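All protein chains but one are shown in place.
Naming follows writing order (A, B and C), and every chain is counted from residue 1.
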Amino acid sequence: MRVAENLNAALHGLLNDDHTAYVLGEDILDPYGGAFKITKGLSTRFPERVIGTPISEGALTGVAAGLALAGNTAVAEIMFGDFVALAFDQLCNFAGKSVSMYGRRLPLRMVVRCPTGGGRGYGPTHSQSLQKHFVGMPGLSLYEMSPFHDNRAVFAAMLERGEPCVFFEDKVLYTRQMERVDPLFLMRRDGDLAVVDIRDAGHRPDCVVIAPGGMVHRVLGAMRSLMMEEEISARLLVPSRLYPLDVDTLLPHLGDVVLVAEESTAGGTWGSEVAHLLHARLWDRLRGPVRLVHSRDSVIPTAAHLENEVLAGESTIHHAVREALRG
Amino acid sequence: MRVAENLNAALHGLLNDDHTAYVLGEDILDPYGGAFKITKGLSTRFPERVIGTPISEGALTGVAAGLALAGNTAVAEIMFGDFVALAFDQLCNFAGKSVSMYGRRLPLRMVVRCPTGGGRGYGPTHSQSLQKHFVGMPGLSLYEMSPFHDNRAVFAAMLERGEPCVFFEDKVLYTRQMERVDPLFLMRRDGDLAVVDIRDAGHRPDCVVIAPGGMVHRVLGAMRSLMMEEEISARLLVPSRLYPLDVDTLLPHLGDVVLVAEESTAGGTWGSEVAHLLHARLWDRLRGPVRLVHSRDSVIPTAAHLENEVLAGESTIHHAVREALRG
Amino acid sequence: MTEILDGLRLSRLADDDLELLLLVRHFELKLLELYGRGDLNGTTHTCLGQEYVPVALRSLLGPADHVFSNHRGHGHYLSRFRDPHGLLAEIMGREGAVCGGVGGSQHIHRDRYMSTGVQGESMPVAAGVALHLKRSEPGTLACVHIGDGTWGEGAVYEALNLAALWRLPLLVVVENNGIAQSTPTASQMAGTVAGRAAAFGIAHRLVVSTDVNEIRLSLEREIARVREGQPLVVEFVTHRLGPHSKGDDIRPADVVQAARENDWYARYAHDHPEHFHRLDGVVKAEVEAVADEVAARPLSRWEGSCV
Partner (left out) sequence: MTEILDGLRLSRLADDDLELLLLVRHFELKLLELYGRGDLNGTTHTCLGQEYVPVALRSLLGPADHVFSNHRGHGHYLSRFRDPHGLLAEIMGREGAVCGGVGGSQHIHRDRYMSTGVQGESMPVAAGVALHLKRSEPGTLACVHIGDGTWGEGAVYEALNLAALWRLPLLVVVENNGIAQSTPTASQMAGTVAGRAAAFGIAHRLVVSTDVNEIRLSLEREIARVREGQPLVVEFVTHRLGPHSKGDDIRPADVVQAARENDWYARYAHDHPEHFHRLDGVVKAEVEAVADEVAARPLSRWEGSCV
């Protein structure tokens, strides 16, 4: 099953099981079904609770918060995650704050979906990975879509938290298959964490790469080439919740060489937060600092040949791992 | 001279020396002169180029970008830095991007001033330190006001960069004096960096604390108590530009124990970016990971006794240093 | 659909309305006194001169209606809950504070009442609540208080557009006191509030009266329509008697004078001396007592704080 279908099914399931659930966003109604077709069929089945909005990212996020405030479950789609910038105040200063600012915990069941990332030639304002800019907001949790995490379960987990969540969906995943990894790899789940190893590699992996869902196929590609070309065995760890990160679940799977791979451009990345948490726990066990793999410090160009130079890809990860191990 | 006066003088000087310079913001006109009186006298002297705006943070930031685009120098005041959340799109998706998104470098002389931080009982939506959320935006530089950095020079440096800058001004500094440190300390400048040591401490300091301008007095207070009560000597390093950080200027002043202190609440802090840069350069020289001192993972409460529990202060720093050295 | 009301002589108020008006007045005066004495930290925005707005609306709103207040919200809160202890405790950070002292003057939440300190932010949120009410609790509404200056924020227009498109039970109460902090309305608002409402096909009602009874009569029908899904903007032409927050009043003398002349307090005292004097002292004393009692309380504790 494709990731997009799994996500669409998750929204169908949510609207079906939770009669207080609303889905809102721009151009999400049938027959169009959303810019990326993730909301296909929803408005036909649940016309009352699937709401197409004007082009008002700030307001539609505020409306979602209002629905949540009144006890509903609200899922808002931002057509391109880049435009969540227009909802920054609603998320930071209203939705996130309201959970605790009034002295008592005020649970809000609310998810803002952000189709994220580049690789499709959409250009600088339609290709960003803005996760890092939302890290560390009290009352706001960050999740990322992954082919190893069933979206229905992820939505349940987000809503369980009772605080606003931003859900980042790397667009390149939509057309990929859920779960499936090729026979070279073995994927298992340890709670929230997806752990992928080289099948019967025998010994402990030479290094561990922590990455959000959107990077999975690029990391797997690098793991393959590292194994084939360099006989380096790497392990991939994919958490569903990026922030706050449950570092304890990571520890048992880590060795003395750790990298974090993400698509964000350089500077203040999610990885630097992960590295900080790990250094505090693993300092003596690590051979060197946690290495951060990310895109260049640059806008994301439109032309494919330029975009490729900027975005972190398979080879970026391959080289980073080799450098981490062989210097 | 008070920091507020020095900043006010810097703006007077800028408007006087640069005839393309504009200052705009809410309630900045005389006789009111701004919520924190930083713009006092400007509109009387330069009525044509000092512009009071409606309550429109997004638009006034866009107007500043437009003025810069047309070749002017634009300084925008956000009354409380918390409201820069409403200008997040203009800064991230327009001003920052425009510098490079069009294939050629497009210089923009533009500064967005953000009175920042807590400690005054203004409450959760008027007390935040949002620096961390702007770290890592291509084309956007971050600076912070400091009692050791003349604001006229800092403005010159920001405008020199030819890219949009956000200038964070910790409100508690406004009423403090420029430059002045008590006789226990010795302050010297090494380029952009202010270096403060215990006067004739003789030996190398036991540890180094890197902090933005707003934390200066809290760090100095901790340095004093650490010296008096624990005979621990600490050095303070205060950069004016927070991002991109010039890590090379820091290196010569660092030892084997380093901390970063800031007021931001926990998670994805500026310090985690600093730590990442330092670990990559100093790994073998460090006794342990760079320690991050910051406020709690919480909204900033209004009541003084609650606010004090949340915000990073003198004692937070004192304890962090002692723990770093004595475990 | 704009009609101008006028009241030369204020009509006689019911005791509880006058008591409430006086409670808000003396509460706010007490706050300024406490700040002046340095007994309070942080900041506050008093509604001196505008007390009659929430008092008049009180009987037109029910407990199932949501109220979104703003930075100038003490009158809104007291009109809904008549709880000076909880509010003052919140502002002073004492035990019994409505929000444990976390929110303070500008950030208060209780039942279906919520205020926050970022201008315009609550308009879309209120639209969301109104959407819920329309679907799940027909007949109820969401009321948002904003000032004239808040019309500078784009969020206001995004929300008005939704309210009109979706026929939401949204009541926008504009307290147009002619100024935003230090900025006169004319320097920050082009056109009129009426025009802004009309732009979205939203009904607008102008209220110049300060007569609580008169105001209620004049709004009854329109507010009933809001409950049927016809959003409404009610604009009160009112006056800010005090400073924006504390001691930051730089308005020319004649403007302040005009505010004084329009003050319901002096006018009611003149029009109904006996009624006024029978209650004024009593309420003032009540507020004194509240202040002394609350000031003597221990500091508030933050339950469920993450710190």
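The working rule: a contact is a pair of C-beta atoms (placed from the backbone, for glycine too) under 8 Å apart; a residue touches a chain by one contact, two chains touch by 3 or more.
Please read these numbers as outputs of a predicted model, since none were measured by experiment.
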Inset, instruction - Out of A:42, A:310 or A:324, point to the residue that touches the absent chain in the complete complex. - result: A:310
Inset, instruction - Could you tell which one of A:13, A:41, A:107 or A:123 touches the chain left off the display? - result: A:123
Inset, instruction - Would you indicate which residue among C:14, C:64 or C:190 is in contact with the undisplayed chain? - result: C:190
Inset, instruction - Tell me which residue among C:17, C:51 or C:158 touches the hidden chain in the full complex. - result: C:158
Legend entry - Residue ranges of subunit B at the interface with the undisplayed chain: 48, 51, 53-54, 56, 58-72, 74, 89-90, 93-94, 97-98, 100-106, 138
Inset, instruction - Go through subunit A and note every residue touching the omitted chain. - result: 26-27, 29, 31-32, 35, 52-56, 58-59, 82-83, 86, 120-126, 296-299, 301-306, 309-310
Legend entry - Interface with the undisplayed chain - residues on subunit C: 151-158, 160-161, 164-165, 187-191, 195-196, 198-202
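In this section, only the chains that are shown with their structure count from here on.
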Inset, instruction - Report back the single chain whose CA centre is most distant from the CA centre of subunit B. - result: C
Inset, instruction - Calculate how many whole Å lie between the centre of subunit A and the centre of subunit C, each centre taken as the average of the chain's C-alpha atoms. - result: 42
Legend entry - Geometric centre distance via CA averages, subunit B-subunit A, whole Å: 30
Legend entry - For subunit B paired with subunit C, centre-to-centre distance based on mean C-alpha positions, whole Å: 36
Legend entry - Residues within subunit A bordering two or more other chains: 89, 93, 97, 100-101, 138
Legend entry - Set of subunit C residues in contact with two or more other chains: 97, 100-103, 107, 116, 118, 154, 302, 305-306
